[in-house]
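Missing here: one protein chain of the complex. Every other protein chain is in place.
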Amino acid sequence: MSIVLTHHAYGKSQIRLTRVTRHADRHDVKELCVGVQLEGDFAASYLAGDNRDIVATDSMKNIVYVLAKKHGIGTIESFGETVARYFVQTYAQVRSATIDLVEHSWQRLVVDGRDHPHAFVGGAGDKRTAIVTLTRQGIRVESGLDGLSLLKTTDSAFTGFVRDAYTTLPETGDRIFATLLSARWLWGRTPADWDHAYHAIRRALVETFARHHSLSFQQTIYAMGTAALETCSEIEQITLTMPNKHHLLVNLTPFGLDNHNEVFVATDEPHGVISATLARSPG
Amino acid sequence: MSIVLTHHAYGKSQIRLTRVTRHADRHDVKELCVGVQLEGDFAASYLAGDNRDIVATDSMKNIVYVLAKKHGIGTIESFGETVARYFVQTYAQVRSATIDLVEHSWQRLVVDGRDHPHAFVGGAGDKRTAIVTLTRQGIRVESGLDGLSLLKTTDSAFTGFVRDAYTTLPETGDRIFATLLSARWLWGRTPADWDHAYHAIRRALVETFARHHSLSFQQTIYAMGTAALETCSEIEQITLTMPNKHHLLVNLTPFGLDNHNEVFVATDEPHGVISATLARSPG
Amino acid sequence: MSIVLTHHAYGKSQIRLTRVTRHADRHDVKELCVGVQLEGDFAASYLAGDNRDIVATDSMKNIVYVLAKKHGIGTIESFGETVARYFVQTYAQVRSATIDLVEHSWQRLVVDGRDHPHAFVGGAGDKRTAIVTLTRQGIRVESGLDGLSLLKTTDSAFTGFVRDAYTTLPETGDRIFATLLSARWLWGRTPADWDHAYHAIRRALVETFARHHSLSFQQTIYAMGTAALETCSEIEQITLTMPNKHHLLVNLTPFGLDNHNEVFVATDEPHGVISATLARSPG
Partner (left out) sequence: MSIVLTHHAYGKSQIRLTRVTRHADRHDVKELCVGVQLEGDFAASYLAGDNRDIVATDSMKNIVYVLAKKHGIGTIESFGETVARYFVQTYAQVRSATIDLVEHSWQRLVVDGRDHPHAFVGGAGDKRTAIVTLTRQGIRVESGLDGLSLLKTTDSAFTGFVRDAYTTLPETGDRIFATLLSARWLWGRTPADWDHAYHAIRRALVETFARHHSLSFQQTIYAMGTAALETCSEIEQITLTMPNKHHLLVNLTPFGLDNHNEVFVATDEPHGVISATLARSPG
């Protein structure tokens, strides 16, 4: 019996990058958090401390800043590809480069009814994400969003589930549906406009959430995923993960009061988690 | 020498409360996190474990839910006063009740260009806050906001500061100004409309931030506080706290590149903190 | 083109469980956080809101508490198996049950030099973990630890790495090596004593970290993984992930002072991440 190194990877995480584009009449700003992970012929460092093929993670950070200066950000998808290509094309020992990117949104402030040229306020809580993986065989781009808070005060039921000795949850025809959506979709083709496609998918997810008369979280997640796939023909697969941010009806009976779905306590622990992956089928 | 109990207080924190108001054509939703702290004649419990004057913190939680059911929330300021009055009026042993409230904003979703009757999305990152303190002598209401992300890409300088043996920071006529504003203002009189007053103050803070040509964080904080006091005559004092969320210019010189305020690294640690309290003077 | 559901799972997360065993002369306490995820024949709920095969996540929580009462915890590995078996054996629609468990350690207090029978203090920062996956074909048990802070003030070098146009990091023969280790190992056979095996593996990791003269993080990670595999013959594979918690030497030259590896600033962002998986080979 001997011991073998079956997998290894290394890189830099949490490279924070703010890129300002200074136009004559206004500034634009992008704020990202970037991670780089490389796989390749690095075994000598693990086995013998021989670092001659190791690109220092500090250099990875420098490269991200240099590329941001030279090329701007554009979108996280396009910038991620630029970064990934740099590593794969420059270093023969790199077999794959995975770039993950999270964008923190800044919204231009409106002052006196007009867009301000260089002042911004933090945007919505959800963050736009991308993961770009480039190998010598090809590229894979996944985009997504994280942390989108959604809540409906009605149009959500949960009935007809398994009832046995350990079931105490009552059936309900009317409950709060609250979640913190994470979504990730895989591109089959590059869209004409990454930003336009992103906003179309986000809108499809949110509007389906609002409109859907839910018989279960599972059913709603499927409806949302279907809407995303129908909205954007360039994506071939989508994975949605939705915690059930339980809002429990407060029992006011001891105080002689009814509670017709008016007073709830939101709880974080424990919470349900429901996920699904939907894909196009040739059928 | 003996030992004396010089101060004591107790209460319940993190009482999460979601209150839905079910109108015929739409639902409204408020989501709060409430804390209750009582001071009064509770020394017997500390000194002897005699709990006869102790209102259980579990009962405090019940009371918050009952009052939310009976009276609705209205605003956090009015609900805070309702809760505080309950404790002071009901329990003779209570000398003061301090209710702190944080509101998590939900924004009504717009679907097909119309307000949706019962679906909501998480709002901006900043939270509206209130602290209501009621004693047998009177009431004190402070309102505020926490966690408002603001950023300007120019119109911020920092020059002319102390230069001595331990100064390495260069002067700058043009830097990023980024912060996470906390503000708290004290009401001298009750405004006609808590919500209207809140939004006017928030707007004054944000617009002054955007317009101000800053020579120092200190100067901007003073301008923002002044604007709030000028905007809303019912507040008599305001305290602003602004971390300097440093965005450091990345040094690209080693790579043969200039960096004309285009590529920055945002850092959380260490960070400056600047605060000020402004008040009206009879002068 | 149609749309298909290619993967789905659901369950309950963050089930917090404190289990006290009340012996005549002392109490023992275990505190866990448990997650349950099921895969199986649940498509009807996704496609049609038909919940007849859905075990409510609330019932999962009940089941965890009932099993903890009936069987005690023992170890997280054995309790995880008990929980997983319950779901697979009870519900025909369940194809696999994955139970993840995190143990928060409590250490018995020593008072007057003696073990106290029922008072405890929070233990070390690292947490013991297990993931048990049971299918109709078999069981897979992974154990691990998360968040183990380790630091060496010397015996760590990093030289001979790639130097090119984007390299600014100097070589160093002496730096701080600090990390927050996560480890996860896969059991090939069940050990005689889960606790004994855990502590032996943790000790092998920690002592190898201490003793190793490091030429790179990669080399140290490999040495640590090797030591774990050599220490415990029942594990067949181990994955280690080590962020490089950079401690940067503070430049005191502007102040006329040397800094012979005495004053450092610890930084969280950005940070390197190095990982490796080692396995036994029949070779």
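Per-chain residue numbering starts at 1, and chain names A, B and C are given in the order in which the chains are listed.
By our rule, a contact is a pair of C-beta atoms (placed from the backbone, for glycine too) under 8 Å apart; a residue touches a chain by one contact, two chains touch by 3 or more.
Only a predicted model underlies this, so the values are computations on that prediction, with no experimental measurement involved.
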item: Hidden partner chain, touching residue among C:6, C:89, C:154 or C:281; value: C:154
item: Residue among B:45, B:105 or B:190 touching the omitted chain; value: B:45
item: Selected residue (touches chain absent from view) among B:78, B:135, B:190 or B:237; value: B:237
item: Residue of C:116, C:140 or C:280 in touch with the missing chain, whole complex considered; value: C:116
item: Contacts of subunit B with the absent chain, listed as residue ranges; value: 1-16, 35, 37, 42, 45-59, 61-63, 66, 91, 158-162, 164, 166-169, 214-219, 221-222, 225-226, 229-230, 237, 239, 243-244, 268-283
item: Missing-chain contacts mapped onto subunit C; value: 16-22, 27, 29, 31, 62, 65-66, 68-70, 106, 109, 111-112, 116, 118-126, 148-155, 176, 206-207, 209-211, 247, 250, 252, 254-255, 257, 259-267
item: Missing-partner contacts on subunit A, residue numbers; value: 165-166, 168, 254-255, 267-269
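In the analysis below, only the chains that are shown with their structure count from here on.
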item: Centre-most chain, if every chain is reduced to its averaged C-alpha atoms; value: A
item: Most heavily contacting chain pair (counted by C-beta pairs in contact); value: A-C
item: Inter-centroid spacing, subunit C versus subunit A (mean Cα positions, whole Å); value: 24
item: Distance between chain centroids, defined by C-alpha means - subunit A, subunit B (Å); value: 29
item: In subunit C, residues with contacts to at least two other chains; value: 166, 168, 268-269
